[in-house]
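One protein chain is absent from this view; the other protein chains keep their places.
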Amino acid sequence: MEISIEKINYELREAIEERSNQKIINCYQCGKCSAGCPSENLMDVPPHEIVRMLQLGLIDEALEVNSPWFCTSCFTCLSRCPRAIDIARIMEALRYYNLNDVFQPFDPNVLSDEVKTRLPQQALVSLWRKGT
Amino acid sequence: MHNQSQSFRDSTISTARELEIELEELPDWYCCGAVYPLRSEDLISLLSPTRNLMGAKKEGKELVTLCSACYQVLKRTNYLILNDADKREKLNNYLEEKYDGSTKVLHFLEVIRKDVGWEELKSKVKTSLTGLKAAPYYGCLLLRPQKELVFDHPENPTIFENFLQSLGCDIVDFPYKTECCGAYLGITEEKVINSAVLKIIQGANKRGIEVLITSCPLCLYNLEAGQKELMKSGHISKPVPVLYFTQLLALALGLGVDVCHFEEHQINPLPVLERLK
Partner (left out) sequence: MRNIGVFVCWCGLNISRTVDIKRVVEETSSHPQVICSTDYKYLCSEPGQKLIKEIVKEKGLEGYVIAACSPGMHETTFRELASRCEINPYLCEMANIREQCSWVHEDREEATGKAIKLVNMAIEKVLHNEPLYPESFPLNKRAMVIGAGVAGMQAALDIADAGYEVLLVEKRPFIGGHMTQLSETFPTLDCAQCILTPKTAEVARHPRITLMPYSEVEEVKGYVGNFEAVIRRKATFVDWNKCTGCAICIEKCPKKIYPEFECGLKEGKSIDMAFPQAVPYKVFINKESCIFLNQGKCGVCAKLCPEEAIDFQQQDQLVKEKIGAIIVATGYDLIDKSELAEFGYGKYKDVIDGMQFERINSSSGPFSGVIRRPSDGKIPKEIVFIQCAGSRDREKGKPYCSKICCMYTAKQARLYKHKVPDGQVYVFYMDIRAGGKGYEEFIYRSVEESGMLYLRGQVSRVFEEDGKLIVWGMDTLSGKKIEINADMVVLASAIVPSNGVKELANILKITTDEHGFIQEAHPKLKPIECMTRGVYLAGCGHAPKDIAESVAQGSATASKVFSLFSRNSVLAEPTVSIVNKDECSGCLSCETVCPYQAIEKENYRGKVIAKVNSALCQGCGSCTVACRSGAIDLRGYTNQQIMAELEALLWK
């Protein structure tokens, strides 16, 4: 892989940093976030590698992986991160950037009636919030 | 809560009355938004929790929540307003009146601790839950990020344990109590819930836990719905009922099963609770 000043997408990286209010370069890649992540097994790429991709300026690649959609914002990573990086916020920023490309807003009509009556509204509201 | 969680509502109202805690429904309340907005420029989502906080201020009262998600959203919003002058000003531009972050947000458990106290609570128990192997399930939203919520220790929280101890329960040390249940992802990605719930329930089974206690409707739903799926697929054989802390409290205070609305549950807790009578 060739890395150059042209290839590193500083502009988008800065935009992600601003939206998430996180300094991506602060991460020293200890992997503690991934080690405690409840969704790591479902992600294409574990959380710390997403941060690494952003550090290297591989923004397009980072936008392609499914990992942000599996982040539940449980803040386990943040609460243990030795560098206080809020990965949930970075994931949120990534979701924001590729919403229009890959995300289909969820249609509640696909749910069974039973689920619809039992499911707390909180769940649907959160899902729509994350996806809009 | 009015239409889906009567169990949570009625058990809270009746226990509060019994414990002489005055609760009052906030007039003209708004939905808090369910998730705390994580993008730094997203201020609009903060407006409804802010309006609730302001409403409580107008009443001159503390704002008490039952649900962990509401607690997270309200408390973090208040933290932001208190600590970020720039955001506070921007938010206030949208509001009819200025709000300064002075409302105190409390979880109902904190209210019980503050107004009743664990020792006093013990003396009010009519049906001791002695012998019931219970473990709390804190989930995420009450604990993290600790700096903003200051609810309890993020790794070793104890408030639920203190509560359960007062009711006479046998407390079981449950390391999964702070692990995530999968949150709203369950709707679209069943496997998230299944993998998260499987770990939690296996952990509970291993420790002989008879009932899990929570304060979050979504945690409760996921743990129940997930277990149902996992039972079907044969991944677990012994389901663990999940209760709101207020339901257990109602039982201990001798308020009967009616206020608990156990019929709402997907995993019937009655067989486990039967022997307590």
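Letters A and B name the chains as they come in the text, with residue numbers starting at 1 for each one.
Simple rule for what comes next: a contact is a pair of C-beta atoms (placed from the backbone, for glycine too) under 8 Å apart; a residue touches a chain by one contact, two chains touch by 3 or more.
All values derive from a computational prediction rather than experimental measurement.
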Of the chains on display, those the missing one touches are A, B
Contact with the hidden chain only, please: which chain A residues? 28-37, 40-41, 45-46, 48-49, 76, 80-84
Missing-partner contacts on chain B, residue numbers: 153-156, 173, 175, 203, 206
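Convention: only the chains that are shown with their structure count from here on.
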Let me have the rounded angstrom distance from the C-alpha centre of chain A over to the C-alpha centre of chain B, please. 26
List of chain A residues in touch with chain B within their complex: 18-21, 38-39, 41-42, 69-70, 72-76, 78-79, 86, 88-89, 92-93, 96, 106, 111, 115, 117-127, 129-130
Chain B to chain A touching residues, read off their complex: 4-5, 31, 33-35, 37-41, 45, 67, 69, 140, 143-146, 154-155, 178-180, 182-189, 191-192, 195-196, 217-218, 221, 225, 266
